[in-house]
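Got a structure for you, written out below as structure tokens; questions coming shortly.
One protein chain is absent from this view; the other protein chains keep their places.
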Amino acid sequence: MKGRKGLLRFLPLSAMLLFLAGCGEDRLTALDPYGPQAQWIFDNMILSLYVMALVIIVVFTLFFIAVVKFRRKPGDDEIPKQVEGSKTLELTWTIIPIILLVILAVPTIAGTYYLAEEAPEAAGSSGEEEGEEAEEAADAAAEGEDAVVIDVTGHQYWWQFDYPEGFTAGNEVYIPVGEKVWFNVTGNDVIHSFWVPALGGKIDTIPGVENSLWLQADEPGVYKGKCAELCGPSHALMDFKVVALERDEYDAWVDSMSQEEEAPEENSVAAEGRQVFEDQGCIGCHAVEGQGSAQGPTLTNFADRDYIAGVIDFNNENLEEWIRDPQSFKQGNNMQPYPDMSDEDMEAIIEYLNTLSVEDEE
Amino acid sequence: MSDDLSKPFTKSSMSEEEIMKINKERKIQVTSFAFMIFLTILAFIAVATETIEVGFAIPFILLLAVVQFFLQMYYFMHLKDKDHGWPNAFIISGVVLSTPALIALILLLGVTKY
Amino acid sequence: MATATATKDKSVLWDWLTTVDHKKLAVLYLIAGTLFFVKAGMMALFMRIQLMSAENDFLTGQTFNELITMHGTIMLFLAATPLIFAFMNFVIPLQIGARDVAFPFVNALGFWIFFFGGLLLSVSWFFGGGPDAGWTAYVPLSSGEYADLGLDFYVLGLQVSGIGTLVSAINFIVTIINMRAPGMTMMRMPLFCWTGLVVSILIVFAFTPLAAGLALLMLDRIFGGQFFIPDMGGNAVLWQHIFWIFGHPEVYILVLPAFGIISEVIPAFSRKRLFGYTAMVFATLVIAFLGFMVWVHHMFTVGLGPITNSVFAIATMGIAVPTGIKIFNWLFTMWGGKITFNTAMLCASSFVPTFVLGGVTGVMLAMVPVDYLYHDTYFVVAHFHYIIIGGIVLGLLAGTYYWYPKMFGHKLNEKLGILMFWLFYIGFHMTFFIQHILGLIGMPRRVYTYLEGQGMETMNLVSSIGSFVMGAAILVLVINVVYSAFNSERITVNDPWDARTLEWSTPTPIPEYNFAQTPQVRSLDPWFYEKVHGDGTMKPAEPMTDIHMPNGSILPFVIGLGLFTWGFGMVMMNMENTIVPPFLVIGTGVILTFGSMLIRSIKEDHGYHIPLEQVKKIEKEVS
Partner (left out) sequence: MAGSVDLSKGLPSHPEKSTLEGKNKFLGFWIFLGGETIMFATFFGTFLGLREGTAGGPSAEELFSMPLVFIMTMLLLTSSLTSVLAMFSMKKNNFKNMLVLMIVTVLLGLGFLGFEIYEFVEYVHHGLGYTTSAFASSFYTLVGLHGAHVLFGLCWITTLIIRYSRSGITLTNAPKFYVASLYWHFIDVVWVFIFTVVYLMGIGGA
């Protein structure tokens, strides 16, 4: 893993490796970066740590010498020399910190612009330029053409991801590996913050404001994302996942997400479940394959998820409990409870939900 | 001694000279008042006649407001007098600190990125 | 004309309710502040218990959010601020050689308004729960649509207590500018007075925008104002600006007086004058100014654009320079001194390295792109607790042990003191150091729980244990206070520490008029100067005469009560089926408030005089 290698170079942090050992398969920690943005952030954090280490060493050294050397001995009543101050010293500890700060300020500004890069305009008609420039422009245009731009909306307490292809995903966002993916984020109700520690920084999702952020994953895998702005009682449980796939797998995934719903086999339990899903009004909040509204997370690929509602282990018991009493898992969430649903209906609906997959059957 | 504090005075301690000075100052005040009225009318005209371009009228009336601010503060409220060092310091600080706050509230609301 | 006899024959309670004496108000502030501190500290312990293990269900998310909000709000507004005011009240008039503050009545008013504001915030628990949107109360989460009554209490409680803080601050400024003894020029003022002055100025300029912001939120919640709702043309970022325009200066409001205390204690126990006094004053002013120019560093992830973020990042980093000047000047005050290590000095000296640890993480936070990682994680929690506890709380503890003899006539027990210090210090690092790492491995702040298997269990457990050790330390302090009250020797000398500034030239206990004759100040550290160059007593600047003193008054208490009632009535407007109609309650409050102000305005109160003979008698008794 490339992040690990980088880490070992930095002895001050190697202690932290100890703590990394506990990580599960979902990549979470920012100390193990998996993309250029996260790497940049990590490297500059290390840079600032070096500067800070310098400051701390100087201060601590002076402090300990002073404390040890200048203790008053018992019975020593002599008054020490009353020193007014020293211009040279004063100047020294003004100028040196300024230099240190300049060292930090330069990458700060550079990085601010680096990370603020906007999504490329799709398909540029730039035929006029010559030579290298034209080539670059063409490259950029090509990149712009199939650059992935995903609209993110934060809801209390789930995430909505709208793809340019026109479909919606809930709580799990798929991205292609090795390229910059742009997220245009906004909030639906209160402010949330979109954060995938192992891939990069965070950006607030604010109602009425459009923000954007790019992320890039260098390796396929699952990256854990979190909501980082207090948004209500279940703020702690507003997790999501970023699934990074190789480009061809990603395209395949996009294709299957875009497809029309294939109705469950007739007279199967799942078909019954589908009926219940409509009768009970689930579809009023949950879209499946493009049908229904987006008041709740889209369930098109629900069965592919590892968690229900982002944080609950995926199994049928939990699913039933979730449908009967969502509040018991996530206080204050906006899903309607179904405490009185009959057992058959429940069974059917769970069966149906379990069929909602877009991954290829093995 | 406390009773002194609630006792009115039969006369003023001001000398002739001081009275002259204060009368003169009074005249200045009335003049600056007239000037302020003039500025106000100017501002209203600038907007009312609509002959002046908006892009010019707005900074113009803002400038007039600032001039009035100074007149009020320094003449009517005596900030120009001596003995007003600290009051000056506080008002100036207030204005200086207000400026970035105002700019931020007008421009930096997240809708347009700078 | 009233005479001194008028003050006799009053019950103790009445005396404390009506007092306008800055020394007694200091004690009131100290008690109120300590109570609020313990309350908010207990909340922190509850939070730490909840976070001790993964997926713990000791508290629900809702309760947890109420606890963080109240913990943060109380700690900053109702614990740290009054504790600072306690020392400012007690020490500043003494240090500048004044008999009292400029507006004794306003001083009392400030205390009672603050106190009732705090009470208003606290009663929220009895009416459906505390505020739950964090101490920053970001809209829309705190707006009428998403939050309950708790936030009405937050808005009105802070509004009221803010008014109290504001009027106290004005009083301090005028006191310091107008009431200094002869010879006490600005550049001879002890640094604690300087920071007191600067902090009061910061309050005047920071609490007023807060008042404006709270008014907007109140209007949103109670009268349907549309400031923050995008669909109605409003904007949610507006609140964040207003809050942080106040909020960032607020953190310096808290830390500067702590700097002041440190600048008193370190020279006193190093037996050396403060190194680079002029630079220290200058640095204080620069910090105060820059403090107003950096607020956007709390909003880096809001998406204001790269220019904005860069500018504010640079300004933020700039603050490290004047702060560094202070740090090194303290170090060089100790350098070459003869240091005595008692509890006060332990706290004061350990402040220096601890504060630097918190300060440098602050500078790390100022690096915008990296803050995209730190923001709203436990890294930030660690940053500010390092500064707040390593800075403010250690400073306040140092001040407590240092000025305690002057305030209460006896010292605190040293053995218990040193035990407290080490417990506190170890507990503190245990609690908060590890939180830096927690933030980096992906733990956002304000989360009531975290999932198993993310590598956060051990570190959270350590942190929680640390917080209990810290709690134990505070417990030892409380025990110490009680123990010393009974078992400590009375202080009979003026100057138990062999210190340097004017407050130590007064007799213990201090007579209500502080100085029988206003002292003539001849140098920086005037008391030390007289001990070395003079005969060890302050030269009087005026003959002994009758001493003019202000009368006590119950009106400050009544005005505070009035504002409480008024505020409560406003909250009632959002309650369902109240027993009395809200406007009646509001009306009562308004009448109490403005009625008392009217009485105060109409009744001329010129105070009273302590006759010369009595002054002489008192002076003989105390010396």
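The chains carry the letters A, B and C, assigned in the order they are written, with residues numbered from 1 in each.
Note that a residue touches a chain if its C-beta (ideal position, glycine included) is under 8 Å from a C-beta of that chain, and two chains touch if they have at least 3 such contacts.
Computed from a prediction, not measured in an experiment: that's the story for all the values here.
Visitor: Can you say which of C:L28, C:L121 or C:I229 touches the chain missing from this structure?
Guide: C:I229
Visitor: Given that one chain is not shown, which residue among C:S122, C:T208 or C:T578 touches it?
Guide: C:T208
Visitor: Spell out the interface residues on chain C facing the chain that's missing from view.
Guide: 102-103, 106, 166, 170-171, 173-174, 177-178, 204-205, 207-209, 211-213, 215-216, 219, 223-227, 229, 231-235, 238, 242, 245, 548, 598, 601-602, 604, 606
Visitor: Of the residues in chain B, which ones touch the absent chain?
Guide: The missing chain touches chain B at positions 1, 4-14, 18-19, 22, 25-26, 29-30, 33, 36-37, 40, 43-44, 46-48, 54, 57-58, 61-62, 64-65, 68-69, 72-73, 76-77, 83, 86-87, 90-91, 93-95, 97-98, 101-102, 104-106, 109.
Note that in this section only the chains that are shown with their structure count from here on.
Visitor: Go ahead and note the Å separation of the Cα centroids belonging to chain A and chain B.
Guide: Computed value for the inter-centroid distance: 53 Å.
Visitor: In angstrom, rounded to a whole number, how far apart do the mean CA points of chain A and chain C lie?
Guide: 38
Visitor: So which bits of chain B are touching at least two other chains?
Guide: 109-111 - these are the residues of chain B that touch more than one other chain.
Visitor: Among the residues of chain A, which are close enough to touch at least two other chains?
Guide: 206, 208-209, 211
Visitor: Please give the residue numbers of chain A that touch chain B in the complex, ascending.
Guide: For chain A paired with chain B, touching residues are 206, 208-209, 211.
Visitor: Hey, which residues of chain B end up touching chain A in the complex?
Guide: Result: residues 109-111 of chain B touch chain A.
Visitor: Chain B touches which residues of chain C in the complex?
Guide: That would be residues 1, 177, 201, 204-205, 209, 235, 237-238, 241-242, 245, 292-293, 296, 302-308, 604, 606-607, 609 of chain C.
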